[in-house]
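Heads up, one of the protein chains got dropped from this complex, but the rest are sitting where they should.
All chains are identified by letter, namely A, B and C, in their written order; residue positions are counted from 1 within each chain.
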Amino acid sequence: MAYALQQLINGLTLGSMYGLIAIGYTMVYGIIGMINFAHGDIFMVSAFIAVTAFTLLAAADVSSIPLALTFVLIVSIFFTSAYGWAVERIAYRPLRGSTRLAPLISAIGMSIFLQNTVQLTQGARVKPIPPVIEGGFEVWSTPDFTVQVGWSQLLIIVITVIMMFAFTWLITQTPFGRQQRSCEQDRTMASLLGINVDRTISFTFMLGASLAAVAGVMVTVYYGVIDFYIGFLAGIKAFTAAVLGGIGSLPGAMLGGLLIGLIESFWSAYLWAEYKDVATFAILCLVLMLRPSGLLGRPEVEKV
Amino acid sequence: MSTVVFARHQVTATERFRDAGWVAFVALILGIPLIGLTTVDGGGALEVETRFGVLAIFVVVSFVGRLGLRWLIDTMGARKLERLRDDSNKSAGISPVKVVNILGWIALGASIALPIMYSDNRYVVDTATTVLIYVMLGWGLNVVVGLAGLLDLGYVAFYAVGAYSYALLSTQYGWGFWEALPVSGGLAATFGILLGYPILRLRGDYLAIVTLGFGEIIRIILVNWTEFSNGPNGISSIPRPSLFGLDFTRSPAEGEQTFASFFGIEYSPMHRLIFLYYLILVLALLTHAFVSRLRKLPIGRAWEALREDEIACQAMGMNTTNIKLSAFAIGAMLGGFAGMFFAARQGFISPESFTFTESAIILAIVVLGGMGSQMGVVLAATLLVLIPEFGRNFSEYRMLLFGAAMVLIMVWKPSGLLSHREPTLRLSRGGAAINDAVKEAAQ
Amino acid sequence: MKKTLLATACIAFGALSTPALADLTVAIAGPMSGQYASAGDQIRKGAEMAIADINARGGVLGEKLKLEIGDDACDPKQAVSVANTMVNRNIVFMHGHWCSSSTIPASDVYNESDILMATVSTNPQVTERGLKNVFRIMGRDDQQGLVAGDYLATKFKGKKIAVLDDKSAYGKGLADEIAKAMTAKGAKPVMRESITAGEKDYSGIVTKLKQAGVEVLAYGGYHTEVALILRQAQQIGLQLTVMGGDTMTNSELVTAAGAASDNVMFTFSPDPRKNPTAAPIVEKFRAAKIEPEGYVMYAYAAMQLFEQTANQAKSTKYSALEKTMRNGTFKTVIGDLSFDAKGDQKAPGFVVYQWKDGKYDYAK
Partner (left out) sequence: MSTLLSVRELTMRFGGLTAIDQLSLEVPASKITGIIGPNGAGKTTLFNCLTGFYKPTTGTLRLNHPDRGEIRLESLPSHRVARDAQVVRTFQNIRLFPKMTVLENLIVAQHNVLQRASKFSIAGIFALPGYRKAEGEAMARAGTWLHRLNLEQFADHAAGDLPYGIQRRIEIARALCVNPVLLCLDEPAAGLNPRESAELNELLLYLSGELGIAILLIEHDMSVVMNVSDHICVINYGRKIAEGSPEKVQNDPHVIKAYLGEDDEDEASGGIAA
């Protein structure tokens, strides 16, 4: 029981991170209907920015953790959203209105490009930083197992919840959210009604990138080791999460992320860890067979 | 219709500079964290190193590059307009179809002559063989994605099935290349149907992720099921194909003859390489003939119709389930053949050769080439294989160039390098009269 | 446009096929890019230094050496392509490749073209296929696993030991051998599983280790994952001792795992840096700000091996070189090298090391 609880906490932490990245996929998909394969690499770039920022702080002898975290988050969000913007501007905007597959290939190219840029400019070696937040607390102690929650795990879950609420508010309550939703439903009509579609799309990419940046900072804090390759797996998992939850739906992305995190940790807890990705994809296939548009996705009714 | 307005806003120098300045500013922002700053290992902990010199160069290059690019685009645009203006009364020169056809024949001639011209150059023959493998894979995937419009991100699974089935049949049961060929293809096709069946209801991107997952599942199973596939160690010593029983070895096996001894020539390892090259060339040409023929048959037209409008297909009484499955099966079978050849040529396979990146590259070949265009696949495969090979001389920038090239080609030609679609059949009549008629009707 | 493309392609083939006009060309190949680029980097540094030194001595048989570098990114397909490039450049000797999965297919190409190679790949299959041109200057996974397994079974008798691998050819081979050796000594591992390399979250498996009461972890794979496992074990309050293979020599492990890296042991050939005859070379590397860790000295030794073989054979012809290398004994910075019939190093001698304060030393 205690063991299961520990695995639950592990799963939630991992799932929160998948969820944060998945929201980026889902928002971009919602608005321009494309899979932004470079999103995982945007996340990777953000982790590198975070490492640089943390190292700078360490050099400047900043010891207050909240201060350091806030600084790193702001820096990382700023630069990462610049990357999100630039990727959209360079690789996707010229392709708007062409076939569905063109931006997909361009995105794959962008992903390879970003990965190699980082490898060249930052080096192929892994980047470790010393633990930022150490320690944790015991939740429950049984004779044969002690459940421990790290402060950093708690931080990740709390920040994810905050981000979730902030985003729901942003999308449902603000003028930007309205523009974003209207572009999602009918881009032509939205532009006829005076909404600057280009700007809305750019902003969506920047928002997606900001969330990836938050995830990037969290990864740096929690795992402490990053390399230029982390974007690939995280991207695929997060994309799977977005589809599982129903692509285009924000709560769906979060739910999908959490589910995948939980599936992974419970599968490796009780069954064979080496087949955990098979389990993830098999469950995805099953869910899609029963609900072709994901768990919380709006069923796609083709008007005949 | 109204007349086309040819006039265009003239860009002033100030605007150009402002535009380039903006680009340079963005370059600066993007450059600071990745170029301007870097972390290096300073004995147990990271230290930040600054490279503002390099950053400055990067920003200046962006500025100048943008100015140049803008100027180039504008001049090209102006020239294009010029040409449009000239052409608006005349008809176009040679049709693109003819050009592609001529190119096709040239490419065929070149590919037949290549090993003769480079008969002592392993590298060229071998790289050309790689190109042809990708061409074949591209043609196979073209059936699924280009013709039937089903987005498949896990095509490498069938490639793996083909490769492993030959590897296992030959190393475990002593089958030869030619006996195993139909079996490998058949197995891959079966997998195509097995994958296709449960996911027929899925559309577009949902299909994409499930196929991606399928590709990964196959790879993970190959890695983990050691008893079956020898896991990550892969399978080595896979026998090479023979030419009607003639092996390409230095010394013949008991009671057999080698290629060299049969023809009474001196043994050279190049013989096998050239043989493999011609083998894949023949396989690829057969694939081409097969797919081109299918395209002109009811099944091929049904695939294209499916890509265009699934609902309308149903309304015409077409069984879309069967059509989709046949596309999956035939695409998978061709992938299986290519995989089998790959195994025979490498002599060694391991799950590392069947990753998602491979699927992505094959898909990129189809899309860059122009969906559904057979010649486009050839062009794109050649480019995508040769770009990283060129890069070998500046090895670190190799994959960087590759990624950048994918983005640039797509932005430059969003519908692919050769996007012209040739009708599968024509009503035998001239073209000019129709053009006039359409214009008349459009007014 | 299309014609230009075709023309470029033709020129390209022409350009790529021009053989390099070098005096005597030797080559290294390995992952210069990609996930394992840091290993490729070590090989390059070692080889470059060796070539400079040899040329300073006047080269081999009066000819200067020229170094070609091939990048296979640990991808078997690219490895074959690299091998073919190297054949075209008329190399006489190859040090590489690094990943076993690249070395195996590439060695076929070198074999056909009569090119001698000395590799550090540890998979038994590298030399088990009877290729005459393949030599290995490093121990084999089965030997390595045997040493590690024995050590674990005797030193950690009675403790719960788990064996994990990362599903790579190298990692799984090593882990399998360790598990086999342990079982043979009567210390059956309590757990035998695989993880996926390249992920960052191993909390699931780490918790599982904690639940099973595992104190010692034998791991087949690369250092990055070990660092992550150690960090995540600390988070849930699990003290782990890790036993790994030669890849743990990478100092990234220390930066990544911090103090926990003191719990990492690994098997590796006797440290060439400790070799008294190697001392001047070690000094030279350090003076050039290169820590001669991991594969640096091996690359250096491979070049020495070639130099001495050619000098003894008084020829750079393949048959002469092959015969000399198989029968001779060579003094290199990693000790005296001689080979058995398969091409494996005769005295591989694996030793168990332990990290301590950012440096590794023989374990007590």
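Couple of notes before you dig in:
FYI, a residue touches a chain if its C-beta (ideal position, glycine included) is under 8 Å from a C-beta of that chain, and two chains touch if they have at least 3 such contacts.
Here the structure is a predicted model, which is why all the values come from computation and not from measurement.
Among B:50, B:101 or B:319, only B:319 touches the chain that is left out of the view. Considering the full assembly, B:425 is the residue among B:13, B:116 or B:425 that touches the omitted chain. Among the residues B:294, B:360, B:380 or B:417, only B:294 touches the chain that is left out of the figure.
In the full complex, chain B makes contact with the omitted chain through residues 290, 293-294, 297-299, 301-302, 304-305, 308-309, 311-320, 421, 423-427, 429, 431, 433-434, 437-438, 441-442.
What we mean here is this: only the chains that are shown with their structure count from here on.
Taking the mean of all protein C-alpha atoms as the reference point, the chain centroid lying nearest to it belongs to B. Here the chain pair with the top count of touching C-beta pairs is A-B.
Inter-chain centre distance (chain A to chain B, centres taken as mean C-alpha positions): 30 Å. Centre-to-centre separation between chain B and chain C, using Cα means, comes to 34 Å.
For chain C, residues touching at least two other chains, in rising order: 33, 167, 194, 252, 255.
Residue positions 41, 45-46, 223-224, 396, 399 of chain B each touch two or more of the other chains.
Those residues of chain C that touch chain A in the complex are listed here as 33-35, 37-38, 41, 167, 193-196, 198-201, 203-205, 207-208, 210-211, 224, 227-228, 231-232, 235-237, 252, 255-258.
Contact residues on chain B toward chain C in their complex (touch as defined above): 41, 43-46, 99, 103, 106-107, 110, 114, 118, 121-124, 126-128, 130, 223-224, 226, 231-234, 236-237, 269, 272, 346-350, 352-353, 379, 382-383, 386, 389-390, 392, 395-396, 398-399. Of all residues in chain A, those touching chain C in their complex are 3, 6-7, 10-11, 13-14, 116, 119, 124-126, 128, 130-131, 136, 145-146, 148, 150, 152-153, 219, 223-227, 229-230, 232-234, 264-269, 272-274, 276-277.
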